[in-house]
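Notes for the one structure printed next.
All protein chains but one are shown in place.
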């Protein structure tokens, strides 16, 4: 084995290096097991085959169009959900009567699995992209709305009284008091929404099809039983997910640079 | 008395308005694919008969609970193992972060190719979807346990399974519950996807069957049942959570009121 | 004052957004054409040999002759095409007869405008095939308790296989069906996920090298049975009867031409499916009758009632013009 104990011991105290060793080990493992026959190579191609399939995919123009397709659908759906979530969140959140009236509806609609809307989406919207967007927006909207509602209701009552005592108008109150408190929650909502939106984008592409996207590429690969390229596409989907996570975390740090890192993701 | 009436009005108010508007808006609808709400409701009883429940709803639920249960057991088991061991955690963190980022539905075609379309695959699809939120939140929870409590355990010689059961798992439970709730919603989605991509029974299959048979009101009723399933499971989850975490909510309330 | 109105406005949009999400208006792109410029027509088809005539007719200009600018959109099965035609996204569609009869029984507003294709006269040499891999399964009766792949649930494939099992003395209600798209059926049979597949060309030829056994076909139910038709929505028929008439005429011309020129059919199939020229050469072509075969309609009507798909036979005049 390449990694002898001393390296492990020296890497022991440096997590980044250890993480790398972990990754390489994982890759090596997936290389050896199929070759040795522990895993059926037909369905578990060795890593080298997957990597070469990945390189082939990178070479194909259709691949990049598919990646672009998935990312655009994902971003459009996410943006609609985020804007709607924040606007509705602040409006509903800052009017207690509205907050109480809508609570039960929100609590009823939120857990409905967006994929349940799939048959409706196919039938209601003839253009496949619209149906997928319905799923993506529906799934990610609630993530943002719930967090923003928490943010608005978490505004410190004392701060609210001081703002009122200085006769800050409702609009200015929203701008200088509600928004800064809600922002960290909104960012959490966006981070959760981004992940869910990607899952639903690819689900839509897989089940509805008819749009340029990774999901469709996987369907094509499955039909021609091109197993290595299926894995390559899975790796790509994972990378997109990873980049999405890193990007949203990065954005969070920038936007919340001024905010004490104390930000509770409510265990609801 | 008026206070409870007021509360009921608030809880049922908006849903009632929305349903009524939908009822009348769709009343005259001639569009084949958007039948009046009235027909959907009328078709409900004889579509979702006891036989239908036994042949389709029950198999779906069994697969969901087995899959969700496995996702919890595997997720928490590995999570405790990884969370407690710093070196193991930094060794596995990059891999886990990548595997978590893979949108679970992407794995369904490959799983079907490998394991076919029988029940084992359907359960596997659910486990593969649900295990990540549980695993990563458990690692997070186990990592964040209070070190004073950990010292207390060491000095009072509480270790082994007793330590895991009464200290590690309980201390990490608020974070594990966050993961379990996320896993539940993912598992329901994966259950439906598993059934839409080639199945011979189950809720997802039934909805597709109605659509292929042009039974549109029944299809809408199927979507209602799926939605209801999501709502009821989320309600059940909240009840279980309230019992499991009553100590946690109590402690936070005490802490917040400056006790 | 402005602020309260603003908040009210936001609240209204929120409510509208939620009801819109339930109602949802689709964007039927019905572009009405002036008499001069050609009618833009979209037709939903499935990438199989059955639709070769319409591709051939487009190539030969039969449609341009009728002042129709034709675009062909591919879908997985009839189930996705029917909603698109009803909603107006497609003006015409291609679907198997059973789905059309089922739709008519549920008052789906659709009307058949022309024949699609028919089985051949010879049950052993048809463009379709009920194919099995397991040597133990030698006849349709053996499919009892087994799982059969069909490209869409509740379509002509299930009706056909049920009838073959029934004629062979078996109990069709014991056969289970699972929806698998044509391109994936071979892999499913290979992996043993299903015990039988029902394929049409070009897929029947593409699995030929596997050496699997064929134990039935459309023709085995009834020679030259009508398999599929082209249809449109009642709404389009009402508003643009002339366009429908011209479309039917061009289609009949295409069907006759295809039936008379099998080699051109084989060539055109390679343009819209992934089949290679040599496999296309070996394909068995279906029969393309220009006229709609009413006898097949009644036959399938009866079989659907036997299968319990229909409680009572459909009044086929509702389906035909």
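In order of appearance the chains are A, B and C, and numbering begins at 1 in each one.
As a working rule, contacts are C-beta pairs under 8 Å (C-beta built on N, C-alpha and C of every residue); 3 or more make two chains touch, one makes a residue touch a chain.
The rule is short, and it goes like this: contacts and distances are computed from a predicted model.
Visitor: The complex has one chain missing from view, so what does its UniProt entry call it, picking from "ABC transporter ATP-binding protein", "Monovalent cation/H+ antiporter complex subunit F", "NADH-quinone oxidoreductase subunit K" or "Coenzyme F420-reducing hydrogenase, delta subunit"?
Guide: "ABC transporter ATP-binding protein"
Visitor: For the chain that is not shown, enumerate the shown chains it touches in the whole assembly.
Guide: Even though it is not drawn, that chain still touches B.
Visitor: Quick one: say which of B:85, B:152 or B:238 touches the chain that got left out.
Guide: The missing chain is touched by B:152.
Visitor: Which listed residue, B:24, B:53 or B:247, touches the chain dropped from view?
Guide: B:247
Visitor: Which of B:121, B:138 or B:173 sits in contact with the chain that's absent?
Guide: B:173
Visitor: What is the set of subunit B residues that contact the non-displayed chain in the whole complex?
Guide: Where subunit B meets the chain not shown: residues 146, 148-149, 151-152, 154-159, 162, 166-167, 170-171, 173, 247-248, 250-251, 254-255, 259.
Note that only the chains that are shown with their structure count from here on.
Visitor: When contacts are scored as defined above, which chain pair ends up with more C-beta pairs, A-C or A-B?
Guide: Between the two chain pairs, A-B has more contacting C-beta pairs.
Visitor: For subunit A, which other chain has the most distant CA centre?
Guide: C
Visitor: Report, in whole Å, the distance between the mean C-alpha point of subunit A and the mean C-alpha point of subunit C.
Guide: Measuring from centre to centre gives 37 Å for this pair.
Visitor: Need the CA-centroid distance for the pair subunit A / subunit B, whole Å please.
Guide: 17
Visitor: Using the touch rule from the top of the page, what residues of subunit C touch 2 or more other chains?
Guide: Counting only residues that touch two or more other chains, subunit C contributes 24, 83, 87, 187.
Visitor: Of all the residues in subunit A, which ones touch at least 2 other chains?
Guide: Correct list: 120, 122-124, 222, 225.
Visitor: For the complex, which residues does subunit A have touching subunit B?
Guide: Residue list for subunit A touching subunit B: 12, 15-16, 18-23, 25-26, 43, 100-105, 108, 110-120, 122-124, 195, 198-199, 201-203, 206-207, 214-215, 218-219, 222, 225, 227, 230-231, 233-234, 237-242, 244-245, 265, 267-268.
Visitor: Touching subunit C in the complex: which residues of subunit A?
Guide: Answer in residue numbers: 84, 87-88, 91-92, 95, 98, 120, 122-127, 134, 138, 169-171, 209-210, 222-225.
Visitor: In the complex formed with subunit C, which residues of subunit B make contact?
Guide: Of all residues in subunit B, those touching subunit C are 18, 21-22, 25-26, 32-34, 112-113, 116-118, 198-200, 208-209, 211-216.
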